[in-house]
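Removed: one protein chain of the complex. Kept in place: all other protein chains.
And then subunit A:
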Amino acid sequence: MTVSTTEPAPDAPDPADAANTEDAPDGPDAASPPDPTASALAVRSLTVSFGHGRRRRTVVHDVSLTLAPGECLALVGESGSGKSVTARSLIGLAGPDAAVRAEGLWVNGRDATGFRERDWRTVRGRVVGLVSQDALGALDPLRRIGAEVAEPLLVHSLATRAEVPGRVNALLAGAGVPEPEVRARQYPHQLSGGLRQRALIASATAGGPRVIVADEPTTALDVTVQARVLELLRELKESGTALLLISHDLAVVAQLADRIAVMTDGRVVESGPAADVLGAPVHPYTRTLIASVPGRRPPEPAPRAPAGEGDVRPLLSGTGLVKRYASPGGGRRTAVSHVDFTVAPGETLGVVGESGSGKSTLAALAMGLLAPDEGEVLLDGGPWSALDERRRRPLRRDIQLVHQDPLGSFDPRFTVRRILDEALSVAGPARAVRRRERAAELLDQVGLDPELLERRPARLSGGQRQRVAIARALATGPRLLVCDEPVSALDVTVQAQVLELLARLRETYGLAMLFISHDLAVVQQVSDRVLVMRDGVVVEQGPVAEVLGAPAHPYTRTLLASVPRLPDHAS
């Protein structure tokens, strides 16, 4: 049977397809198939492919899911696992290029296999609402928040024009948006990330849907904001709305899900009650996924007490650092305010904070890319921030940077060889032949096949790119790596591998690191000491075990409490 998404669907069932899917190995839910007509959302043997003929790629294979009313089912997987395509197919929005086939599809108990676009439109926003990732992109930037929230009401004629403002205010207030009248008249870019996400949830719930499909609803948010948005989703669930939660983050999922389905390569490899999947995972992939969640592994036994505290001269230190930026409305905004830090040789200093806390400005100050307005950064006890660039340049090989977004930090036209060669030409061997060998060695050190030398960044995976970025940083033989959110854009299993690589490099080369992240769990895993920043101020710093084990500052405690964790019984 064919379920077409945007074009009118041929209704005739295809007996051959039905026969095929029946022969196929049973989906994980097949053992006890619940009655789909009593479900909020159900699909049997969903297969989605793109393209035609030889270029046809099947991205979802034989997926069966059932979401009961008022239940939260989490669909967990890494990028490219097919989880978002699955979710979109369930509301008929897989796109015009997608071929969607399913043995059965039920929306709120209604058979949707023969749905035409017109039928789908009556369902979307009214029976099923969608909340996507990154509300900045998911809300029309040219329309007021109020107009976006009101759209489902007007599309489904659920309110008259006169009733709309009142309904919008109530919806925004219900989603926890303060001053709804003011916010309704603003545009998405004028709201913070958390408020935008709430507004998006308000618009998804405006039509009073029975089901909410939430695709990575908290991924772009700070942890404290994430905790509050998850709370809002929980309230929705408790009020009887069924929730299909799609996420790459097992820890987030563990907060909400009643049942979990794990997807990889377009297939559901394991599904069941949340406690079972997290506590006694059967499939090896689920186990890898759980093991990769940062902060799960026990902290290194003894803190790698770097060669002597105190008496050893720090490799890099900053005192009384202040950096102000001109703010758009006139006046100046203090991004970094009276910050002191030291990094001893071989030590890793973690800097943790939410967006706008000044951590990236601190990285730029440490790199000598920004000049502090007050205070000074010293390298080996000698001047660093006070040097003029001509004198600083020969020393730059000692401090190298690893970005969050390696793709953006590479010239897309360069091959990996040229990317590394450029870095080597600064401080590597003089002869080109030797540099070629060295480039291959560097790739080997970061665990990549030297065959990748001729590739361009666009043809590398996210993890491979970050490894190349690390190799480039290593090319000059640095003593300190400044890592600014180095694993934030990576899938959790890849993240675990890259963190492992960084740990290994640190051991092997005695590298010191200034490790900046919004993710407490990641910082906890890699750092010797940690520095907690908020609004440009260091609120707390000290050894990791001390700061995160017994936080003294209320903000650190809030931050820690907001981090979603896997339940203790998780394997």
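As a working rule, a residue touches a chain if its C-beta (ideal position, glycine included) is under 8 Å from a C-beta of that chain, and two chains touch if they have at least 3 such contacts; residues count from 1.
Convention: contacts and distances are computed from a predicted model.
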Protein name, per the UniProt record, of whichever chain is missing from view ("ABC transporter permease", "Malonate decarboxylase gamma subunit", "Spore germination protein" or "Urease accessory protein UreG"): "ABC transporter permease"
Residue among A:73, A:139, A:175 or A:423 that touches the chain left out of view: A:139
Chain not shown: contacting residue from A:190, A:355 or A:461: A:190
Full-complex contact with the absent chain, from A:68, A:99, A:155 or A:291: A:155
Missing-chain contacts mapped onto subunit A: 6, 88, 91, 93, 96, 117, 121-126, 128-130, 132-134, 137-143, 151-152, 155-156, 187, 189-190, 200, 203-204, 206-207, 213, 328-330
